[in-house]
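These notes are about the structure you will find just below.
A single protein chain has been omitted from the complex, and every remaining protein chain is retained in its original position.
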Amino acid sequence: MSLQDHIESLTVDRDEGVVSSVDRNKAIAIAVFLVPGLTLFGIFSVGPIVYSVIGSFFAWETFTMEEFVGLDNWIRSLTDPLIIHWSNMRELRYPMGALTHNLLWVVVHVPASTFLGLGLALLFADLRGRRILRSMVFAGFTVPPIVIGLVLLFVYDPQAGIFNELLRVLGQDQWVRNWTQSPQVAIYALIAGGIWVHTGFSMLLYSSALSAIDPSLIESAKVDGANAWQRFWDIIWPLVKPVTAVVVIMGIIWVMRMFDIVYAAGGAAGGPNHAYSVLGIEVYRAAFRPEIDYGMAMVVALIQLFIVAPLALYIARMN
Amino acid sequence: MGECDVIPHGMTSISMENVSKYFDGGETVANYRLNLEVDDGEFLVILGPSGCGKTTALRLIAGLEQPSEGTIYFGDERVDGRSPSDRNVAMVFQNYALYPHMTVAQNIGYPLKVRGIPPDERDRRVEEVTELLHIEAQTHKKPGSLSGGQRQRVALARAIIREPSVFLLDEPLSNLDAKLRQEMRTELKRLQNELEITTVYVTHNQEEAMSMADTVVVMHQGTIQQIAPPQELYDRPRTTWVARFIGSPPMNLFRGTRRNGSIDIGEAGTIALDGVASGDEAVVEAGGGDEAGSAGVLAADARGEISLGVRPEDLTVTTTRPSSESVIEGTVDTVEPMGEYVLVNVVVNDQVVNAKANEETVERGDTVYLTFDDGKAYLYDDDGELVA
C-alpha cells in the first residue's frame, strides 16, 4: 500500500516533468514563428490605428498631441461641409461632401460592377480562349490605380478623349465636355471608370465559382428539360449566390478606400471645389496639407474603418 | 553489411497502463483505461470498427498524442510525454503521408537526413531498403507518379530504413485494391518476420487481423474487449459483441431462458444444456485454469436469460427432424449461393439465422431443422459475457 503510494507520487512528479518538456518546446517554437511578423505588424499597423483612436479625442498642434478635448474633433469633422454638405445635398448639387460621395460610389459602383462581373463570367464561361478574354477584362485591376486615374483624364479629355469623340460620332455634340472637371457630372464619369476597372475582379470571383460547379448538375438539369434561363435560376445562381456576398463586400471595401483615382483626376482637392472628393482625400489633406488638422484626419479615417469593419467581420463569420 | 544493417538492434516491448485519452476538454473519450502489453518482436493487431479508438491508441504509442491519464513504457523506459522523435518509432500512415515534393529516394532518406547522417551513408541505406522492397526502379520518381502498391512500399521503406524499435501501421492496406492487399499482406508479414520488429498494426479488417497477427486486440467504443491470439479469438469470443464482430457472416445468437439444465428458445425448440456445458469444459481447460469453475456455476444456476451463440459454419441444415435432443426449428427465408458455400437464411422466432450449407438442398418456405455440435456453441450471460 505504502509502496503503491510511493510509486504514484513518483509518477505524478514525472508526469509534469516530461509533459511540459514537449509543451515548452512547442511554446518556444510558436513564439519563434510568430514574434518577428507580429512585432512589425504591431508597430506599423496596430499601433498607428490605436494611436488614431486615441488621438481623435485630443487637440493637435500640427503633429503634436495636446490636451484632451473629448468629442470636439468628432463633432467638428461630422459637421464639416467637406465631409457632409447638407445644403448642397438638399439641392442635389455637388460637392455634397466626401462621405456622401463615398456612399454614392457604394450605391452606384458596387451593384454595377457586381452585375457586370457576373454577366461577363457567364458570357466567357464555356468559350474557347476564355482565359485570354478574362485576362483582357481583368488586366486593368493589375495596373496602378494612379494610372487608371490618368487614363480616365485622357479618355474624358474634350479634344484627345475617345469618349467625347464617341459622343460626336453619335451626334450628341451638346454633351461634349471635359467630364472630369465638370463638377456636376464628374463623379459619375469617375464611377464609370471605377466600374471599368473593378468589374474584372468581380468577374474573376464569379468565374471561379462557376467553374467549381459540378458539370453533371448542369447536365442533369438539361436531361430534366430545363432551358438555359431555368438552368441559370435553378442551378447556377443558387450555387454562386454565396460568392455575391464576397463580391459586394470586396466592392464596398475597394470603394471606401478610393484615393488614387480621385487624386489623379482632381488632385489633393478632390476635383474643382472638392466636387468629387472622397474620405481618403480628406484625410490626406487634413493630415498633410496646410492647415494641418491631425484630429480631423484621424476622425475621418476612423469613419472609413467603421463603415467597412462590420463587413469584414461578416466575411469572417461566413467561414 | 547488407541485410544485417536494416535489422534493428534494440528491440522493445511496449506496455500501456491504464491509458486514457480525452479530447475537447473531456467531452470526447477516445480511449478509456487501456492496458496492453506487446512483447519484443511481436506482431500485434488492434482490430475494431471505425471510431473505436484504435487509431488514437496507435498515436499514443507513436507520441503524436499524449495520454490524458496513464503511463506508457517502451521496455523499462517511460515514454509518455516524449515527442515521437525521442521514441525511435516508425509509422506507416493510412494515406502513406509521402512528401509530395520529394523523390522516392529523398522520401526514404528523410529520417536519416534529419538525423544528420551523411549523404553517402544515407544513399547506401536507401539502396538497401529499396532493394529489399523491390522499388529500386522508382527511386527518382515523385510519389505522385507511383501506383498505390508502390507508394505503400515507399512508405514501408521510409519506416524501416532507420531501424526503429517499434513499427506502427495505421490501416496501411485500406487504400489498395483486393488483389494488391492480399499481396502486401504476405509481404508485410514476411518483412516483419525477417526484421523481428515489435509491430502494432491497426485495422478494421478482421481478415487482415486474423491472418497476420500474433495477438489481436479487439477494441470497441474506446476500450479493449479482448486480447487473444487469432484462433482463440475465433474459438472463444469473450463477449457477444466480439462474437458478432469476428467471423462473416456473424455468429448467430439465440436468446432463451434457462430452465433446469436446458435452454428454452421459444417455439423453435429446446436445447439440452448438459451437452453444451460438457462440450465447453474441454474449451475451458484449454482456455485457462481460473475460468474452470464457471461451468459448475452454470449448472448450479438454474434460471435466467441467456444467449446461445453458434457460428453459421457450425449449423447443419436438415429437412427431416433429426433424433438429437437439441434441435432448432425454422423456416427458410432466402438461399444465397456464394460459390464456395450456400448461405441459407432461416427465420427462427422472427429472427434471421445464417447457416452455411454445402449444397442448395432447400428452398424458400421449407421447414428446416438446425443442429450443431455441442462443442461449438457458446453461452453468454445477460451482460453479453461468455459463461462457459
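For clarity, chains are labelled A and B in written order, and residue numbers in each chain start from 1.
Methods note: contacts are C-beta pairs under 8 Å (C-beta built on N, C-alpha and C of every residue); 3 or more make two chains touch, one makes a residue touch a chain.
In this section, contacts and distances are computed from a predicted model.
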Record-based protein name (UniProt) of the chain missing from this complex, from "Diadenylate cyclase", "Carbohydrate ABC transporter permease", "3-isopropylmalate dehydratase large subunit" or "Mechanosensitive ion channel family protein": "Carbohydrate ABC transporter permease"
Omitted-chain contact residue, chosen from A:68, A:154, A:175 or A:237: A:154
In chain B, positions touching the absent partner: 62-64, 83-85, 89-91, 93-95, 97, 99-101, 110-111, 113-115, 158, 162, 168
Residues of chain A in contact with the chain not shown: 25-27, 29-30, 32-34, 36-38, 40-41, 43-52, 55, 63, 120, 123-124, 127, 131-133, 135-140, 142-147, 149-155, 157, 159-160, 162, 165, 196, 200-201, 204-205, 208-209, 243, 246, 250, 253, 256-257, 259-260, 263-264, 267, 279-280, 283-284, 287-288, 294, 297-298, 300-302, 304-305, 308-309, 311-313, 315-316, 319
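FYI, only the chains that are shown with their structure count from here on.
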Touching residues on chain B, where the partner in the complex is chain A: 66, 71, 78, 80-83
Chain A - residues contacting chain B, complex: 11, 14-15, 17-19, 21-22, 25
